[in-house]
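What you see is the complex with one protein chain gone and the rest in place.
Entry: chain A
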């Protein structure tokens, strides 16, 4: 990043000098106008429209009633299970992804293992949505291969209380794109751990454990936490996999909002806006933390 900002500061004075002598219309804004108009019309205004609607009633008066109505049991339950699934899949995904990244970077494995893992992670992190649900139904559904094989060796997972259409079923499914996303993001961060730090620690008499506890983990911590948050937002907004897997039997927020948009199941359009506002609020809050952790970690990983 350092060399990048150098070239940019070199450009700027030259531009300013060229513009000073002439009559100056803000024509250079024309170059970015299409982008800003697009962003305002199709990203920012639609969102603001919903957010404003969340604070109005049917007569257009300002109110907090819609927000208060979010605190009814079935909506709260939807937010709660959404947050739990997103958090569980983000934390597990981050831990497993981190272990895999560590194994391929530091584990002394052959180079092809690393490149194969990275390529596969690129594919799997983008393999989400409806097809992912099909894959897990074919694996752990009642007639899935793993279910049948386990039953043949005497373990009936459905009799033991497992269900693919449940909290754990959905979490296990989400891990299929959460883990690879973690691997893709965290591997460069582990690469960024400088060899000199390990050598310096060893010279000072630190054990391997002390090196990890006092050097590596503190350095990696911000990017680790930051990625956990990104994974959380990633799972929280996802709907296609859950909808294809469970229909509307699992009451998570995106599915509730989907049903609301289709058929006003809450019998109050403005409550729908409030539901959308709640989703933006949760993912927005998560991303504020993400940006904060990210800037902290970039100080170290330059």
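Here is the rule we use: a residue touches a chain if its C-beta (ideal position, glycine included) is under 8 Å from a C-beta of that chain, and two chains touch if they have at least 3 such contacts; residues count from 1.
Everything that follows uses one rule, which is that contacts and distances are computed from a predicted model.
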Chain not displayed: protein name in its UniProt record ("Acyl-CoA dehydrogenase family protein", "Dihydroxyacetone kinase subunit DhaL", "Tetratricopeptide repeat protein" or "Binding-protein-dependent transport systems inner membrane component"): "Binding-protein-dependent transport systems inner membrane component"
Touch with the omitted chain, as defined above, among A:186, A:225 or A:276: A:276
Residue among A:174, A:236 or A:293 touching the omitted chain: A:236
Identified contact with the non-displayed chain, of A:68, A:155, A:217 or A:261: A:261
Residue ranges of chain A at the interface with the undisplayed chain: 3-4, 7-8, 11-12, 15, 28, 31-32, 34-35, 38-39, 42-47, 49-50, 53, 96, 99-100, 102-104, 106-109, 113, 117, 119-120, 122-124, 126-127, 129-139, 143-146, 175-176, 179-180, 230, 233-234, 236-237, 239-240, 243-244, 247, 254, 257-258, 261-262, 272, 276, 279-280, 283-284, 287
